[in-house]
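Heads up, one of the protein chains got dropped from this complex, but the rest are sitting where they should.
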Amino acid sequence: MSEQYPALLVVVPLLSALVVSVAGWVNKRLCFPIAVAALGVTAWSCVGLLLRVLDEGVIVYKLGGWTPPMGIAYYIDYLNSLVLPVVSIVALLNLIANKKGIEQQFPDKTGPFYTLYLLMVTGLLGIVVTGDAFNLYVLLEIAALTGYGLLAMGEERAPLATLNYLYMGTIGACFYLLGVGYLYIVTGSLNMVDIAGLLPPLYQSKAVLAAFIICMVGVWLKMAFFPLHAWLPNAYTYANSAASSLIAPLVTKVMVYVMIRLILTVFTPEFVFTTLAVSDAVVWLAVIAIVMGAVLALAERNLKKMLTYIVVAEVGYMVGGAWLGNRDGMTGAILHIVNDALMTLCVFMVVGNIVYKVKGYAFEDLQGLFRKMPFTMAALVIGAMSIIGVPPTCGFFSKWYLIVGAISAGHYGFMAALIFSSIVSVVLFFRVFEICYYEPFADHHGHDNHSGGMDEAPVSMVVPLLIVAVILIVVGLYTGDIVNHVIQFAIPEAMV
Amino acid sequence: MNMETIISIKPLLAILVSLLVVPILVLSGKRPNVREACTFLAAGVKFLIVLSMVPVILNGTQIVYTIAEVIPGVALKLRVDAFGMLFALVSSSLWIVTSAYSIGYMRGLKEHSQTRYFCFFALALSATIGVAFSANLLTLYLFYEMLSFATYPLVTHHQDHEARSSGRKYLLYIVGTSIGFVLPAMLISYSLAGTLDFSSQGFLAGTASKPLIGLLCFMFLFGFAKAAIMPFHSWLPAAMVAPTPVSALLHAVAVVKVGVFCVARVLTGVFGTNLLFSLNLNVPIIYIASFTIMAGSLIALSQDNLKRLLAFSTIAQLSYIVLGVGLLSPKGMTGGMLHIAMHAFGKITLFFCAGAIFVATGKKNISDMIGIGRRMPVTMAAFFIGSLSIIGMPPCGGFISKWYLVLGSLQAHQMTILFVLLTSSLLNAAYFMPFVYKAFFCRPEDAMFENKVQEAPAFCVVPLVITATISVILLFYPQPFLRLARMMVQSITGV
Amino acid sequence: MTDLISMVVAKYNYWIYITLMMIGLYAIIAKNNLVKKIVGMNIFQTAIILFYVSISVKKGATIPILEHGHGPDAHHVVHAVDYINPLPHVLMLTAIVVGVATLGVALALAIRVYNNYNTLEEDKILAQIREK
Amino acid sequence: MKIIGLIITVTTGALLFYAAGDFPAWSDPASPASTYLSPHFIEKTMEETSVPNIVTAVLADYRGFDTMFETAVIFSAGVVCFFLLRISRREDEEPETRYYRHVLTGVTIQLKEGHEIPPSADFERIDSMWTPPDLIIKTGCRLLIPFVQLFALYVIAHGHHSPGGGFQGGVILGASVILFAISHDLRTAVRRMSEKLIGILCAAGVLIYAGTGALCLLLKLNFLDYSALAGVLHVDPITARSHGILIVEIGVGIAVLATMIWIYNNISSAGRYRQGL
Partner (left out) sequence: MIWPIDLAILTLVVVAAISALMVKDLLGASVLFGSYSFMMCLLWSIMGAVDVAFTEASVGAGVSTVLFVAAVFRTTRRTRD
């Protein structure tokens, strides 16, 4: 069985999506258990795969039994075997947590919702696992299309915001497709490893350069890297919480993974960092992304939108780290994919709980939440600590590597940007905490006022949230192992 | 210097005790008696664990425990040495006393959200012990930040406008500096040296140019803003909006001492005395410290609010410790380290007294307290002893540490510093003694106190008597602390 | 000059695809009407398909369906030069499908937007949002 | 916006023009694209899969995994359109207004929700605007549709030997139903092919594809390795591949057929299914 894990982790959610879709027409109550079971199996095979990779090294899975350059193959190496469990576990926890919210919001359309949810997870997992440049495009589109569907169901402004996302997303995907076409025209291959082998003699070719630029711009568009981020905040803010807490943690992170995959596997670091020598400019762009993300977040008076700008800033972290061109920076970027996915999940799930109970996420709606929803707020505190970068939460450690990378690359601007955004995050979150913590100042000296007791979200929402919060700390404590046993091997030896 | 080390989980236990009691406190929130019994129990257990390690440390052995290897070369690691032991002993013993005092104070004033208060108090104590036992900069930073965030709800306990603005200031200074200065400085040190473990000779020597080392040194010095070195001091008076037990334990003992402890640790363990000495970095440090001492004392002179006065006094006294370490002479360092303990017991007494007065009378300003010594003789007697200790006069422990500081400045041939020390002692006397005099010997104006003003509840009074007594005892029996301080200095300087 | 002309002629398919792509890209960014943007998006996608199909063209080759597939001489030798490269065609079949799927979703969203704001002009919608 | 658009467009265009300089000449048989992978496909397809239409072989076998997701993309587009647009009668705020026309007299009546239809067989339900039934169109379409569908089936079945395959055939099949919906009205079309049926067919089509792949997995070979079906179909592995391709093409056809109709139904009625175009 274990040799079929690579197929299982994409096929199981796909098949279950179809089954759920049929079940939606027959009996709606079947949808949720099927979806959870499917994601459970997926998560299990992802973890199994990680263990196998740790044991045996890179795994190649030939789909259809065709040898790689002919057919499509999966390459599971240290890089994606680390990202896979994150994606599947995030999806699973989020699904469980949002069951009530989904039923509250779409009583008639749970079937399609779960179908799209599972298809989206299929797409994201596929993107991570595939070793074929074109296959990646198709999966990108699955993830994108289902994402549009999920995001558009929300507040009044959601469809317009999603339509804008669709335009930008399509341009991004098409750019990527075009880049793959350029690679194909000069190499004749679509397999990533194969392309990497064929490219070195062509490093000076203008077509390869253009292919790289186009691919990068496409991927940046999809991950909302700073000047191309305009679609993200609105699309994520106005969506329903189940969708935004799936998509916000995963989509940008998976796209960062794609970028790192392109840099490390397809174009190879020698080309990207030595031949091109534009890494400094990109890191500066990342600096601007971080600073602008932080500043724009400061301007918001609305928790969810504030978080979306933080997502934009975090993308800057990862792009910058990856482009520093040294081992520490790359380690930081990869580690941050994991950490950021988890912490974004944590804070967005908190928003989900708040929306479920309070029906709003503007700052005015948050007053007194520490008393009303202590567990949710505890999770928010841990998530915030992680985003700020306080040890021992995991966010600190990826920031550590990023900063060490910046120092050893001599890029102090990036270091300053990271520090700046940490401090801004303190301000951002403590502004929120203040509102949640201080009651409306009715009686002056607050002695013994018990205006209303606890009004916590349902257990099924709080427990997954607390699990995520604990995971944040556990992952932080195991950073050393993750780096030593996984990430270290994900980065080619050539990178110092 | 190779020291014998043993691996033991005790330091971790000492930290975890107060962490693990938190869930119990939350669950027993509805039954105050259970809750407070648990607090006491945890405090007692913690103190015993710390105490049980003392003989081992006095034998010259270190206790080491690695929690997790988080980054290659840098682990979350605990190490108990003499200096950490000294600090842990002070803070864990004072937690017991403060717990008792808190109960009296909180119940006396019928404060709200007492469960939250006790929980975060316990958390803050965990962090403090964690700082004391940190074996490297990362662990230190972890607990330092944990302390910053755990004390925020305590500082803003009243949840009113004043608390909100003070809370903002508190966080801005404490977290802003730690992220803005300490974090980059730590990472630069890591990039330079590849390690963060404290060693008796520091690990930065020979890794970087002089300007960079100097820059790092000041980033650390100001980054640990809990040490309240000017110009990063103004959070401390602001934080006095907290309930008095918080001010007493945290802002006179734990938090600020964590700050100076970190500064001392970093100066000795990261830079090392030789490096500091060879680069002449100690000179700016002691002058900055001297400036803080003088300025803090002078500002304290003009204060009318008792707690603010104490706060400025604390700012000045903290710099004594920095000064002592900065002198780099064995006697001076011994004095600085001893001052951690001596000042702690003295200052906590003073804060307890301020709180007791507030509980009994509701007054905060000195000008309203004329003649209060007649109503609350025990409290004011303790206050007198505490202030003597701060001034550095016998029969109190403060005398010993100041004596060592004076010797240290002579040893280091710093006559200016000697002058500073003496002047500031005079200033200390100048801001404490008038109040003591007025409290005992002036007649209260009519209707200043309601008739029934009595001593505060026993839970408040007993702790302050205890700490005052300890302050006195420490003059005659300073051995445990003195030995620990000497051992530490010996390991650093070899003298 | 002749070089330039021969280059233009030799690759005119590529020039046309770039032109079409630019037309589409401009429309997505600059057009005000949501449906016009969708039209632009489709032109953009089709341009890329044109590019891929252009890759596959091979001088002197025929369509990629083998002659004599079955029957008596089914196993005669096939020469690669005789047939057009089939791989880009396969990829573009997929891309066309993705294109129509995107189109469906985009139109559904446009209808939702129209239901909310009663217009498809982006500036009018934004004005309405700002008024609220 | 226009200026920004122009700048972006011109920059991108310049980059692409610049890069095109290094392309191999157009239609050059010696270009890497034509010499690296494609010769293998062209020369070996017949022996490896026994399908003369190379495009079909590559599409459904060598790169069958892509195509499975292509079908999944179409399926998800259908689900998204349904999810976004469909307004069930329960959720609908505006009460449904129905229009009936008395066939003999031509009198049109309008009924608010809750009112009953007059008990007479002479009333037919119409759209809000009554267009006189056009005999030519209706009859023409009725005659045309069977042939269109027959052609579509041929396209699916003959995809191995001629251009076409599941996808094209499926679209044509879908188009025939859409033609029916346009020439008559949406209600009639929905009555012939209910929403539930469409929804299930949609999923079933993809299920046939993915299920075939999963069956190969169960038969101890890799996912989508149709040669595993040899044992089940009692043929040699190469013919099994050919048959496998046919099976998945049928799956694709069904999925595409249903999805096209589904998307059309939802878009043309804005999700209310009351009246189409």
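Observations on the model:
For reference, chains read A, B, C and D in written order, and residue numbers begin at 1 within each chain.
The rule is simple: a contact is a pair of C-beta atoms (placed from the backbone, for glycine too) under 8 Å apart; a residue touches a chain by one contact, two chains touch by 3 or more.
This structure is a prediction, so every number in the text was calculated from the model and none was measured.
Looking at the complete complex, one finds that the omitted chain is in touch with C, D. Residue D:164 is the one among D:32, D:52 or D:164 that touches the chain missing from this view.
The residue touching the chain not shown here, chosen from C:43, C:66 or C:80, is C:43.
Only one of the listed residues, D:84, D:172, D:207 or D:245, touches the absent chain: D:172. Residues 12-13, 16, 19-20, 23-24, 27, 31-33, 35-36, 39-40, 42-43, 46, 49-50, 53-54, 56-57, 61-65, 84, 88-89, 92-93, 96-97, 99-100, 103-104, 107, 110-111, 114, 119-121 of chain C touch the missing chain (whole complex, contact as defined above). Interface with the hidden chain, as seen from chain D, comprises residues 53, 55-56, 59, 163-165, 167-168, 171-172, 174-175, 178, 182, 260, 263-264, 267-270, 276-277.
By definition in this document, only the chains that are shown with their structure count from here on.
Note: the chain lying farthest from chain C is B, by mean C-alpha position. Looking at C-D and A-C, the interface holding more C-beta pairs in contact is that of C-D.
Centroids built from CA atoms put chain C at 29 Å from chain A.
A separation of 43 Å divides the Cα centre of chain A from that of chain B.
Along chain C, residues 21, 25, 55, 87-88, 91, 94, 98, 101-102, 105, 109, 112 each make contact with two or more other chains. Chain contacts: chain D has residues 16, 20-21, 23, 31, 33-35, 37-38, 41, 63, 66, 70, 73, 76-77, 80, 84 touching two or more partner chains. Taken together, the touching pairs give a contact graph of some other shape, not a line, ring, star or complete one. Per the touch definition, chain D reaches chain A in the complex via residues 15-16, 18-24, 31-38, 40-41, 61-66, 68-70, 72-73, 75-77, 79-80, 82-84, 86, 88, 90-91, 196, 199-200, 202-204, 206-207, 210-211, 213-214, 217, 221-227.
Those residues of chain A whose C-beta lies close enough to touch chain C in the complex are 134, 137-138, 141, 145, 148-149, 152, 156-157, 159-160, 162-163, 166-167, 170-171, 174, 177-178, 181, 184-185, 190. Contact residues of chain A toward chain B in the complex are 381, 385, 388-392, 397, 400-401, 403-404, 407-408, 415, 419, 422-423, 426, 430, 434, 437-439, 441, 444-449, 476-481, 483-484.
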